[in-house]
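The complex appears here minus one protein chain, its other protein chains still in place.
Per-chain numbering from 1; labels A, B and C assigned in written order.
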Amino acid sequence: MADDLKQIIAARAGRELKDGQIINLGIGLPTLIANHVPAGVDVIIQTENGAIGVGPQPDPGCEDRDRANAGNQPISLLAGGSYFDSCTSFAMIRGGHLDATFLGTLQVDGEGNIANYMVPGKMLAGMGGAMDLITGAKIVHIVTEHCAKDGTPKLMKACTFPLTGAKECDVIITERALFRRHPDKGFVLEEVAAGHTLDDIAACTDMAYVVADDVKLDAFGE
Amino acid sequence: MADDLKQIIAARAGRELKDGQIINLGIGLPTLIANHVPAGVDVIIQTENGAIGVGPQPDPGCEDRDRANAGNQPISLLAGGSYFDSCTSFAMIRGGHLDATFLGTLQVDGEGNIANYMVPGKMLAGMGGAMDLITGAKIVHIVTEHCAKDGTPKLMKACTFPLTGAKECDVIITERALFRRHPDKGFVLEEVAAGHTLDDIAACTDMAYVVADDVKLDAFGE
Amino acid sequence: MPKNKVVPIEEAMSRIKSGMSIAVGGFIGQGDPLTLIDHLKTMDVKDLTIYENDAGYRERGVVELVRLGKIKKVVASHVGTTPYIGKAMNEGTLEVEVVPQGTLAERMRSGGAGLGGFLTPTGIGTTYGESREQIEVDGRTYLLEKALKCDIAIVRAHRGDTWGNLMYRGTSRNFNVPAAMCADYVIAEVENLYTLGELDPEAVHTAGIFVDAVVRANIDYCVLREEAYHNG
Partner (left out) sequence: MPKNKVVPIEEAMSRIKSGMSIAVGGFIGQGDPLTLIDHLKTMDVKDLTIYENDAGYRERGVVELVRLGKIKKVVASHVGTTPYIGKAMNEGTLEVEVVPQGTLAERMRSGGAGLGGFLTPTGIGTTYGESREQIEVDGRTYLLEKALKCDIAIVRAHRGDTWGNLMYRGTSRNFNVPAAMCADYVIAEVENLYTLGELDPEAVHTAGIFVDAVVRANIDYCVLREEAYHNG
C-alpha cells in the first residue's frame, strides 16, 4: 500500500480514539495510528507480546531488543507502563479489558466477519494475536485499503477465506470511506473521503451496507 | 491430640523425607514435621498461600504479618525462596510440581480415600487447599492420631464423611503404625510403634490392610 | 498518560449496591482489604454475595459484615478461622458454599481472562465433584469449573500508583491478584501511594488495566503487622 494512503487511513482511525481508551494496534498500518492521536486525547497502548503504556519509538541508538512491540519495532515505555507474560497479556485481551483494537485485513463482510490470516493454498502467516483481539476487544476496527492489489473488493458480500473472527467487526476505515456497524441496520456508510462519490464507493464495495441519512461527503479532510 | 503423640507422628513422618523434595505441610500437626527433617536431608517447603522456601519461625519480635503460612503462623524465607499469588501457587500444586504433601484427616480408608473437611450436619471448615494438594502432590501422606477422640477408628473400612480426595492416599502415619499403599496389595502395615502389637493395631483399625512380611515391630524409636 | 484513578473511598465504594457479588482479596488476614471492609460496615447495603478464600481471621474481616447482616452468602475454600461463620450458617442466617482453594482462585482468573471455565482433576470422585459437570479429555475425567465474574472486587496492595498498578508484600499477594482481575469494578486500597513511573515496570504484580479505583488505606498496616503476634 502506498504510504500516503496508509497515512490517510491512520489519520482517520486516530480520530476514532477517545480519551482514556486502552487500545492494541496490529502490525503494519495500524501501528501508524499511534502517530495520529488527536491533541487532548490520551490513550494507553498495549502490545500483546507483553507491555502496556507503549510510548514513542526511541531515538536511533537508544533502541533495546527487549523493548519491542509485536512487530519487533523498538518501543519506549511511558511512566505507569509495565511488562508481563503472554498469559497475562491475553487475559487482558480476551477478558474485555481493552477498549479497542485496530487491525488490517484481507477480507471483511457485512456480517462483521473478518478474514486476515490465511489464503488457502497460498499463504499461511497465522492469526497471531488477532483472533483473541477480535474476540476480546470492546470495539474492533478494521483499517485497510479499500481494494486488494488486483483491484478486487476487500469489503465482500461474504468472506471466502477462513475467518479470523465471526461477526466481530464494528468499524471499517479505508482510504475512501468509513462504515460503522449498527445492531439492526448492519454497516452504515458514514463518511466518504474527499475525491470519492457515493457511486464510487458502491462500485468498489461488495459488502452490503446502507448509506447514513447524514452521510458526510468530502470527509477525512480535517 | 496430646503434644507427645504429635511429636511421635511428626518425627516418623520426617523420616519419610528425601533430600531435595519439595513439600507442602498442612495446618496443625503436619507443620511440626518441619522440625523433624533428618540431618543431611534438605527439603523445600511450599505454603499454598503463596511462598516457597519457607524457613524457620522467626524469633519473637521479628514476625511479620505479611510473611506467614496457611495457618497464619509467622515464617521466614530461605535464600532462593519467593512469593507468588494463589493461582501460581495452585499451578505448582495441581500441576504435579510438589513431591509430597502431609495432611491430617478425619477419616481415611483402604482404598486411599481421604475425608478431612466436613462432618455432615456438624462441622464445615472447608477443604481449603487440601483437595488440590491431594490431587496434585506426587506422594500424599496422612498424618493422624490412630483413633478419634471417642476412641473410634479413623482408619475406616470405608469413609463415611464426604471425601476430600478419592484413592489418593499413599502413606498413613499414626502414633502407632505406618501403612504404605502398594498398587496391588493395598495398604501394607510396615511398622508398629514400640508399645503396640500387631493385635493392638488390628483391634483399632477398621481399614483393610496386609501385614508386611518384614513388618518392623518396636519401630518409631530412632 | 494513564489517568489518575485515586478517588475518595466514599466515591469508589458507592458502586456497591445491595444484592451484588463481591470478590475479596486476602487470606485469613494476610492482605485483606480492611479499610474497604471497614467502610462497607457503615454502608446501607445487604444481600451481598462474597467470593473470598475465607471470611477473615477470628473476628476481623468479612466476618464483621456477616455479623452486621449484610451478607447473604459466602463462597470460600475455608471458613474455619472465623467461628462466627459456622454459627451463622447453622442458625440459617448465612449461606456458605465451600470450593477447593485452587479452584476458587482459578475461577476468578478465568473470569478476568475472558475464559468460560476450565477443567480440573481436583474433586473427582468426591461429593463436591458431583455438583459439577464432568468432562473426559483423552481418557481422563475432569470437573468443569465455570469462570467467575463479580460486580465488584476489593483488594489491598502494599504499593500502588495513581493508575492502579499494584505490588503486594510477601504472602499478602495470594487472592488479591485473581480477585483484581474478575470484577466489573475493581477497587484497590493501597498502603503506599506512588507517582506514575515510581514502580518498577518489571515488578508490577497487577497492571493498572485491571483496576478501576485506587483508595488510600486508612489503617496503619505496618503497626498492625508488628502487633499481630504480640497480642496473640
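To be clear about the criterion, a contact is a pair of C-beta atoms (placed from the backbone, for glycine too) under 8 Å apart; a residue touches a chain by one contact, two chains touch by 3 or more.
Not measured: the values here are computed from a predicted model.
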The complex has one chain that is not drawn here; which of the drawn chains does it touch? A, B, C
Among A:30, A:53 or A:165, exactly one should touch the missing chain; which is it? A:165
Contact footprint on chain C, counting only the chain that is left out: 106, 110, 113-121, 135, 137-138, 140, 142, 144, 146-147, 167-170, 200, 202-203
Residues of chain B touching the missing chain are 20, 22, 42, 44, 46, 52-53, 77-84, 87-88, 90-98, 135-136
Hidden partner sits against chain A at residues 47-51, 60-61, 63-70, 72, 74-75, 83-87, 89-90, 93-94, 113, 117-118, 123-132, 135-136, 162-167
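As a convention for this text, only the chains that are shown with their structure count from here on.
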Would you mind naming the chains that touch chain B and likewise touch chain C? none
Chain nearest the global centroid, as defined over all protein CA atoms shown: C
Interchain centroid distance [CA atoms averaged], chain B/chain C, Å: 29
Which integer distance in Å separates the CA centroid of chain A from that of chain C? 36
Can you list the chain B residues in contact with two or more other chains? none
Which chain C residues touch at least two other chains? 109
